[in-house]
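What follows is a short report on a single structure.
A protein chain is absent from this complex, but the other protein chains hold their places.
This part shows chain A:
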Amino acid sequence: MSKTHLELTQVGISFPTPKGPFCALQDVNLKIKQGEFVSLIGHSGCGKSTVLNIVAGLYQATTGGVVLNGREVNEPGPERAVVFQNHSLLPWLSAYQNVELAVKRVFGRSKSRAEMREWIEHNLELVQMGHALHKKPDEISGGMKQRVGIARALAMEPQVLLMDEPFGALDALTRAHLQDSLMDIQAELGNTVIMITHDVDEAVLLSDRIVMMTNGPAASIGEILDVDLPRPRDRLALADNADYNHYRSAVLRFLYEKQRKVEPISAKRSAKSSEKSKTHHVA
């Protein structure tokens, strides 16, 4: 449990753009233990998805690298399942078939047909999609698509589960339910999770550590907060917990004082109105 499982060393990446290379990340260092739940939090566009994609192997870091279980990561693989920010379901396959594609790839040899079928249905029921197994992505809502994407990743039983704002498109009730399921599943399977989120409560409730990122360009890790709350965690009990509220305000302070990004609304407004008058002129 204490041994380093996943390690990011001096990770940096720059994207080639027409205006020259754009340095999105620099000097990202992070050690994650087996079975740890880590949240990445930061303002929009700071580079959270980029970090996740580098761990997934979808992007190649320009400097530094990622090591998983003593082996360098330089290509994607099913042991690092990804829940994509925009669900990324194949539109021509039903929910069931989308999960099936992943399950066949991972368990094609070890599970029988009937077992696979049961496993797919079990995972879809876990995200409460049992009633819409055979619907195509076009026929279900955004939140439902996201849930199928989560089921697809969970069904792969990955060593590392990478989730890019998995609950962003969900309503509060479903989100709470899935957060609870995720905690249960993770406690049971003990897989490592890296989750990107914008939701401070979610980060504190689920994580062992919260990694707070500075604003880009050349974003890096600003602070790391250890969340030392006993598990299993209960959202209702935690609401009045002093530690919980302390962690929560620490994250909020980081986001809105130290890494403040939003300009005062009045400034925005005047900028907007001047823009408007400009467009009027053109028209």
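As a convention for this text, a residue touches a chain if its C-beta (ideal position, glycine included) is under 8 Å from a C-beta of that chain, and two chains touch if they have at least 3 such contacts; residues count from 1.
Assume contacts and distances are computed from a predicted model.
Asker: UniProt name of the unshown chain, from "Sarcosine oxidase subunit alpha", "ABC transporter permease", "Monoheme cytochrome C" or "Tryptophan synthase beta chain"?
Answerer: Going by UniProt, the chain not displayed is called "ABC transporter permease".
Asker: Among A:Ser14, A:Gln34, A:Ser88 or A:Gln128, which one touches the chain that has been omitted from the display?
Answerer: Hidden-chain contact among the options goes to A:Ser88.
Asker: Touch as defined at the start, partner being the missing chain; which of A:Cys23, A:Leu58 or A:Leu229 qualifies?
Answerer: A:Leu58
Asker: Just to verify: which one of A:Leu101, A:Leu189, A:Ala218 or A:Leu238 makes contact with the chain not shown?
Answerer: A:Leu101
Asker: Since one chain isn't shown, list which residues of chain A touch it in the complete complex.
Answerer: Within chain A, the residues touching the omitted chain are 56-58, 75-78, 80-82, 84, 86, 88, 90-93, 101-102, 105, 136, 138.
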